[in-house]
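The block underneath contains the structure these notes are about, expressed in structure tokens.
The complex appears here without one of its protein chains, the remainder shown in place.
When the chains are written out, they are named A, B and C in that same order, and each has its own residue count from 1.
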Amino acid sequence: MGILKDLFKDYRFAVGFILLCLLFFLVIASFFSPYDLIKWLQVPRDKAPSRSHLLGTNSKGQDVFWEATFAIRNSLIIALISGFISRIIAILVGFVAGYKGGITDRILMGISDGLLVIPLFLVLVLVAMLLREALTLVNTGLLLAFFGWAWDARTIRSQVLSLREREFTQTSLLSGNGTLSLVIKEYFPLTIPLIFSTLINNIAWAIGMEIVLAILGLVRLDIPTLGTTLQWAITYQSMLLGHWWWILTPVVLTIVLLVALYGFSVSVSEYLDPRMRIQRIGAK
Amino acid sequence: MRFFRDYLIPRLIQYIVVIFCGITAVFFIPRMTGQDPVLEIIAQIQSQGSQLDPTAVKSLMVTLKELYGLEGTLFEQYINMWKRVFTLDFGPSFFQFPTPVADLLRTYLPWTIGLFVTSTLLAWALGNILGGIAGYFSHKNWSKILDAIIMVIRPVPHYIFGVLVLILFAFVWQLFPAGGMMLGRRMVVNFKFILTILRYSFLPALTLVILGGASWFQQMKLLVQNVKREDFVQYAQTGGVKEKLIISRYVLRNAMLPQITQLALALGQVFSGVLIVEMVFSYPGVGLLLYRGVTRGDYNLVMGITILSILTITTSVLILDLFYPLFDPRIRHR
Amino acid sequence: MNAIIKVEQLQAFYILEILGKRKTVKAVNEVNLDIPENEIYGIAGESGCGKTTLLKALFAFIEPPLQICTGKVNYSLNGKFVNALSLNGKERRELRWTYISYIPQGSMSVFNPVKKMKVIYLDFLESHLQGKANRELLTLARQHLEELGLSPQILNAYPHQLSGGMRQRVAIALSTLLKPRIILADEPTTALDVVAQRAVLQLMRDIQHELKNTIVLVTHDMGIHANITTRMAIMYAGRIVEEASTQDIFSRPLHPYTQYLIQSLPRIGDKTTRSSVPGSPPSLIDPPPGCPFHPRCVQVLDLCTREMPQLQDDETNHKVACWLRSDQNVRHP
Partner (left out) sequence: MSVTLKAQNLTKVFSLGGLFSRTKIIAVDRVSFVVQPAEIFTLAGESGCGKTTTARMILGFEFPTSGELLYHDENIQELKEKKEWFKKVQAVFQNPFETFNPLRKVESYFCETIWNFHLVKTQKEAHDLIEEKLQAVGLSFSEIAGKYPGELSGGQLQRSSIARSLLTNPSLLIADEPVSMVDASLRMSIVNLFREMSDSLGLSVIYITHDLATAYYISDRIAIMFRGNMVETGPVEAVLDKPKHPYTKLLIDSIPQPDPLKQQITPIKFLEEREEYLRKGCKFSGRCPEVMDICKQKVPEDVSVDGEVVKCHLYQR
């Protein structure tokens, strides 16, 4: 528990952690929702926030609060799938390119640079246009994962390159470690903070992309996510008709979610930073 | 001469290779999905309620296949795709049938380029200068407060921030129009016209500058905090060099270099941001075109936009790479 | 021989905040020192003994986490002594390079990598000589380089185009540009090869001879001290343990640590086995009580483990801080 006490000294962690707990509570609440996930006209339409409907109701006849809990859960599912799978690809590419060097490094980096420079967003749209119906939560996550690794592979590779030059790599080789155990035992503990912070950045990117795909109508619009909620709010002109509660909910929720994730990731990656950990070891 | 051979030629080769890979990827990735765009379009039409008898469907399929260059073997499709790219002919747009995609792009692209260039450079300059100074005086309070504010703005995605700005400025305070600049008006260059351009493009530009500036601010602040500890800065401080000189000539000047390469790398994402923001404010650029093309399943238009964007971005990256040696003598003089 | 810098009871500590626990590194601990004029004064000691911190204190360049707890560093400015630590930022800045200047460690990145040497020289000159046109300043720099046997072409080169040895000689030329009374050099030749090192030391000797000023040279290499300094101080665990002319230090070292230091240096042509000081260097966070060297000293007395011996002069201006050598232990054994 000592670690939590140290982390709470950093205000960014405190803010991030509390907001994340709040959102996590909402996700749990979504399983106990009295209303159905997809059905329309379960409640009187376009009611302003009241005691019975905390955040009012929308033109589709659904309670905005409970819709929001489903939206967060589904968006997080997509983002987490995209985050973890793109980490695996980024780590593989980053470590192989960084450690192998030579031709493999040049090819892998050529691919990742290519992916970086061309507007991923447009290629994503092209592919989504074709998959349209098939873009369930999991498929969207996989699609985002496939496009989300290029940037981070490059940063992981540059860190591996610098680690390879350090003397303990030679000590490890002389101790009979093969390439695999060298990478896992020596490099992993030093790259964990980087992998963690790129994971959070990718999750934020995935949530943003999901919203745009939803606005373009490229995902299954019946499954409530932050993007589809916003999309329905815009098609029903909630801004013009003054149903501010319907459009502001997804907007505010997204901002709160992302700020919390960002604060959490910045403070934790600073805490995990090797230099800090070494100091802590020294200070024991 | 050495500079030309060592620096310029590798960059040009990389430029051509990336364009080639990019367009090949754009050609192959959609085909990998195993979906046939023609069937997709027909399904879309039928889902919008218009009934078509089978013969009409069959003839439509043939013409569409020809339109989208889907007939013949994969290799033939690939070759005539390249032929069409070189002549910048992306075939006719589907939802505005006779007009070729190239014409649509010719009217909309200048708007996007204008917004893209101005907002990116403004965001980059503003973010770096502010971030640099905040980084140098990182112990001061105003720098900590600014850092906290920026930390809230930075993670917000483009679309969400755009909607927020739209609601605030267009609906709540009604200072600016809610977008919808008249499409394709004749370009008459007079003062009134320029004023309307500024009025319509102010909100999208504001969104892009704030969001872009936030991320440049943070990267620059981090860079400056490292450069501040470098030997040459400490040496200048021991030498009693004026602080004004140290900040501009020593700290900012050196911290700026990695930011130029970072700008070149981030152009792809910045351009996507511009397209998204154009959708929010229905600014008459390629982004809006994309929105209409996608919602109506106009495959040719989206393909055209993608290829053109690849060309725009890779060219800007090349220009930035060529500018870099001017700022870094270590590359100019081996 | 009057002193140009007088250091009185100086204590400079690093206050570190690790995980809420405050750790103080006693880098410079109750140091008293008179640095003579017109001389090359050496400060010797191993890594982590506080010699670089002492140099920073002499230069009055105090950046957190370093703090001055007690003591004064008095500069002799036109006849009277002024405590440099009490000067405000502006006054200190004016003294830099005109009265006292600094030669860096000679690591790779001492000069602004993206500017020509000419611009770096102008930055230094502009900040101190108000109201002079750049052209004038440049001719001043060019003449100075020629005096020191360096080609003025250097001014048009970028730092990365100069070799390590050349870069260090340019740094020395820069530090003597405004004819300062004192030059502080922190391990100026450690990063250089032995041949380049010899040229750099030669240049420093010529400059001191010509300007008749004081060079304070900090290095762990006793060979360099023997070769160039005229008077030296030996530092151990933040304290001065012995101070004398270089001749005396090498011919009859009094403090056990100095004896070990000199005896353990291998010499070409002499293969007699040499042993090093037993034990390991003390930590500056909680130095051992009494004399900091007592855990490693072979002739340790009971008194050494309790009380800290003071620097005592044995009438030939040879000071040593050790109970074995001082006459005090005769009174209370």
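Quick note on the criterion: contacts are C-beta pairs under 8 Å (C-beta built on N, C-alpha and C of every residue); 3 or more make two chains touch, one makes a residue touch a chain.
A quick note: this is a predicted structure, and the numbers were derived from the prediction, not measured.
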For this session: Check the options C:Gln67, C:Ser86, C:Gln247 or C:Asn317 and report the residue that touches the missing chain.
Result: C:Gln247
Problem set entry | Per the touch definition above, residue among C:Lys6, C:His220 or C:Arg325 touching the missing chain | C:His220
For this session: Determine which one of C:Lys21, C:Lys80, C:Arg135 or C:Lys271 touches the chain that has been left out.
Result: C:Lys271
For this session: Mind listing the chain A residues that contact the chain we can't see here?
Result: 166-168, 170-177, 185-186, 189-190, 274, 277-278, 281-282, 284
Problem set entry | Absent-chain interface as seen on chain C, which is shown | 46-48, 163, 165-166, 169, 193-199, 201-202, 220-228, 246-247, 250-251, 257, 260-262, 264-269, 271, 273-277, 280-281
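The rule is simple: only the chains that are shown with their structure count from here on.
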Exercise. Looking at every pair of chains, which two share the most C-beta contact pairs?
Worked result: A-B
For this session: Find the geometric centre of each of chain A and chain C from their Cα atoms only, then give the gap between the two centres in Å, rounded to an integer.
Result: 53
Exercise. Just how far, in Å, is the C-alpha centre of chain C from the one of chain B?
Worked result: 55
Seminar exercise, completed: Note: in the complex, chain B contacts chain C through residues 230-232, 235-242, 245, 249-250, 253-254, 257, 327-330, 333
Exercise. For chain A, which residues count as touching chain B in their complex?
Worked result: 11-12, 110-111, 113-123, 125-127, 129-132, 154, 204-205, 207-209, 211-212, 215-218, 230, 239, 244, 247-248, 251, 254-255, 258-259, 261-263, 266
Seminar exercise, completed: Listed in rising order, the residues of chain B that touch chain A in the complex are 14, 17-18, 21-22, 25-26, 29-30, 33, 35, 37, 40, 148, 151-152, 154-160, 163-164, 166-167, 171, 265, 267-269, 271-272, 275-276, 279, 290-291, 294-295, 297, 299, 302-303, 305-306, 309-310, 313-314, 317
